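A short worksheet on the structure shown next.
Missing here is one protein chain; the remaining ones are kept as they sit in the complex.
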Amino acid sequence: MHTYTHKVAYYETDKMGLTHHSNYIRWMEEARVDYFEKIGAPYDALEKKGIFSPVTRAELDYVRSTTYPETVTIETRITEFRGVRLKVSYIMKNADGEIVCRARSEHCFLDKEGRLIRVKRDEPELYELLSGLAEEE
Amino acid sequence: MHTYTHKVAYYETDKMGLTHHSNYIRWMEEARVDYFEKIGAPYDALEKKGIFSPVTRAELDYVRSTTYPETVTIETRITEFRGVRLKVSYIMKNADGEIVCRARSEHCFLDKEGRLIRVKRDEPELYELLSGLAEEE
Amino acid sequence: MHTYTHKVAYYETDKMGLTHHSNYIRWMEEARVDYFEKIGAPYDALEKKGIFSPVTRAELDYVRSTTYPETVTIETRITEFRGVRLKVSYIMKNADGEIVCRARSEHCFLDKEGRLIRVKRDEPELYELLSGLAEEE
Partner (left out) sequence: MHTYTHKVAYYETDKMGLTHHSNYIRWMEEARVDYFEKIGAPYDALEKKGIFSPVTRAELDYVRSTTYPETVTIETRITEFRGVRLKVSYIMKNADGEIVCRARSEHCFLDKEGRLIRVKRDEPELYELLSGLAEEE
């Protein structure tokens, strides 16, 4: 499990006075990208090797609102990786420890031509790394 | 069913050369907001009456990539409304008519103090309007 | 002079209840990109030829606020192009014809390696097109 914090920016609020819901999907990316950096597989290094990891699915349950200037803590877990589809879950909490959003995302790995990479076969080190981190949700 | 078109902006792309996935959740809002305007219940009028409609859940399946300068057509349907929770679905297609994203969102209605509005009881006209549009997915 | 309209999106507002100021620089891009499409030099075609046109300077005077669901009309003018630096000005008006923002941007043209293109010499057709449109501010 990996922990990342994001401070809500003023520009992330909307006229309801709250964080606009579209920002949480960006925070998921910030947290995931930070996780990949921490485990030694930063996105820029993967991309230099010709490995791209687009989002194929995202799912968000908004539980409580947040707003500027709150700080949100995001717990990120790799919940499944058997070589093709990476599943990630996110639990976002406010400063009081209350859950503000639960989310999940799914990703595949593509080469420069947009063809699916079978990570277990083609990138065994990345496979070991990611599958080794997978934990029950 | 309501149709809305969005032209992908240059600033919506990312370094993969494609539309960043976080924009689709914004297009869902554009399409939904446009739908509400067309049926005579624009968000600004609702908010002036003290009715706010936050997103409580969003779910997106990214099927094909898009990029600048493509135009995406979004078919929006109200799939359920029995007075509390509004469910909306979105099918996004590229210029060739291929599905690029399937998505769903859920919404509730709150008053200025953030209390749940029971629309059937408290806003019968809005209830009739939205429930009358609900169709099978 | 080229005219483009942008409808303020709900997600472009902030907790002041107004359009967040960072969106206007995006509308400038939308208007400029649309202008380039209309004159037959779309950004995607330029980029396929290996011509990139980054922003080197932007300047915005915010005159009146706007908010969702207003529509903003943007008058775009090429004010100078002698072969290296492109200068563009923007006058943004609300539905009442009142100026909401005056802005200017400057751009250069780069090749894939990030080297400055001398458009007059290297891309004479593009030079004729853009310099022919230049008008006094």
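Which chain is which? They are A, B and C, in the order written, and residues in each are numbered from 1.
By our rule, a contact is a pair of C-beta atoms (placed from the backbone, for glycine too) under 8 Å apart; a residue touches a chain by one contact, two chains touch by 3 or more.
Not measured: the values here are computed from a predicted model.
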Contact with the hidden chain (one of A:37, A:61 or A:75) = A:37
What chain A residues would touch the chain not displayed?
-> 9-11, 26, 29-30, 33, 37, 42-44, 68-69
Interface residues of chain B toward the undisplayed chain are 10-11, 13-15, 17-18, 20, 22, 67-68
Interface residues of chain C toward the undisplayed chain are 15-16, 18, 21-22, 25-26, 29, 47, 52, 54-62, 65, 114
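Operating definition for what follows: only the chains that are shown with their structure count from here on.
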Taking mean CA positions as centres, which chain lies farthest from chain B?
-> C
Chain centres from averaged Cα atoms put chain B and chain C apart, in whole Å, by 29
Whole-angstrom distance, CA centroid of chain A to CA centroid of chain C, is 34
Which positions in chain A touch two or more other chains at once?
-> 15, 18, 22
